[in-house]
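Yeah, one chain of the complex is gone here, protein chain that is, but the others are all in their spots.
Up next, subunit A:
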Amino acid sequence: MHDLGIVGAGPAGMAAALAVADMGFSVIVVDEQARAGGQIFRRPPEAWGERHGVYRPYAWARDLIERFEDHPKITAAFRATAFGVLRGNDKDDRASLELAVSSPDGGQRVSARRLLLATGAYDMPVAFPGWTLPGVMTAGAIQSLIKSQKLLSGKRVVLAGSHPIQLILAGQLLDAGADIVEIALARDLPGLKEMARGLPAVPGHVSIFTEAVRALSKIMRHGVPIRWRTVVSEATPEDTGLRVRLETVDPSWLGTGESHLHEADILVLGYGFTPSTELARQAGCEMKWDSAGGGWTVLHDARFQSTAPDIFVAGEPTGVAGAERAWAEGHIAGLFIAASLGAKLDDRALSHSTRRLIRAGRFSDVMQTMFEPKRKALAELSRQDETVICRCEEVRNRQIEDALQNNPFIQSVNAVKLECRSGMGVCQGRYCEGTVAARIGNAREASIEASGYYNAHLPVKPVALQVYRDISKD
């Protein structure tokens, strides 16, 4: 039995692990990647001989990773998937909390007195005709392949999105030798008023802005066109790659009918991020809608405790706010977890992290407001007869449209799921929930929040039957 079990070894998970382990408690961390760092600090594999990758602009990452990896009270299991939270009673009839974990060696149950879900986020999916074609990839995919595998996915690249990560990624792609055909951004160029409102984000985050300026100047030097008020509306296969249609949109991001075409090897989508909350849902944590924070987030108190007993949450699942804030949340959660296990609350450390949390919050609030995706408008891109909406079960627009028209009382994603199987496939609804929810909102003239979220059940990610046999053993 460990004192704390953590899912996710990104900034939040590592910060929490250290805060708790430094008090002498034992911590186990489970992560699907090969090494610690999370998506933000993905680095080349151990076998290539380098301990570190490039963590710019986060100067503190190196030290955090080293302390995490070297701590004697922290055990980490990589290439391991936590696919469920189990509650029960141990041999002495005390309440127990366990993680069901699957790894290449099989299945196991990991028991802990407290759990922290620091599961991060994934690229927000946007469905449009052709988004399932080979060569259409997310910004996170392209970036992680460059950072951790030193692989350039294709030569001719079109980037479409609305999140500033697209500009940083464009800089990395140019360094790697890609030809960027165009960067299409959904929003308008920010006006002076908006820029002025964004000023509070600057103090303490100069290095992040420096990084953005560095990327922008690279983009300009290479003469890469940036087109504002433009979204991707279609991709079709070509013998030599993809043909990508980019459409001009109005300020509400609805199509104007005016479009142009490009040929490319790779189309990169970067419309923002969705918090990974399936494990929290399965564990019974109450959720909270926060569109600017990425959609459905995990409700928590000031100690970062969720509504489910003994389960804490930190980082992107509380609202996507970046690495700096994830670190602070993880550290604060760790201090309160240690206190709940019987340690004295470290007031000095708490006030230090709280200051960092507030400072990081000033930055993330501005970013969230400036770049919040217009979900209902983006969902309209999927409204063409044969467009796939659920990638796994291949549920198409027509089926969703029919389900909504023939069943006027359907107003939730779970009801649509029962009616036409969207969200029942291997990804467990991660890639269609947002589109289906917004489509219901559009059809019923209701909020997206009113469509609710898919229920999550164990296993939250598909595992082999053998894994079940393994975890059934005592």
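By our rule, contacts are C-beta pairs under 8 Å (C-beta built on N, C-alpha and C of every residue); 3 or more make two chains touch, one makes a residue touch a chain; residues count from 1.
What we mean here is this: contacts and distances are computed from a predicted model.
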Considering the UniProt annotation of the chain absent from this complex, which name among "Antagonist of KipI", "MaoC family dehydratase", "Sarcosine oxidase subunit alpha" or "Sugar ABC transporter substrate-binding protein" applies? "Sarcosine oxidase subunit alpha"
Of A:Ser144, A:Thr307 or A:Thr354, the residue in touch with the unshown chain: A:Ser144
Write down which of A:Asp22, A:Asp265, A:Asp365 or A:Glu433 is the residue touching the left-out chain. A:Asp265
With the missing chain put back, one of A:Gly241, A:Gly293, A:Pro317 or A:Gly330 would touch it. Which one? A:Gly241
Since one chain has been left out of the picture, which residues of subunit A touch it in the full complex? 32-34, 39, 44-50, 79, 81, 104, 122-123, 132, 134-138, 140-142, 144-146, 149-156, 176-177, 239-241, 265-266, 276, 391-392, 394, 425-427, 430-431, 461-462, 464
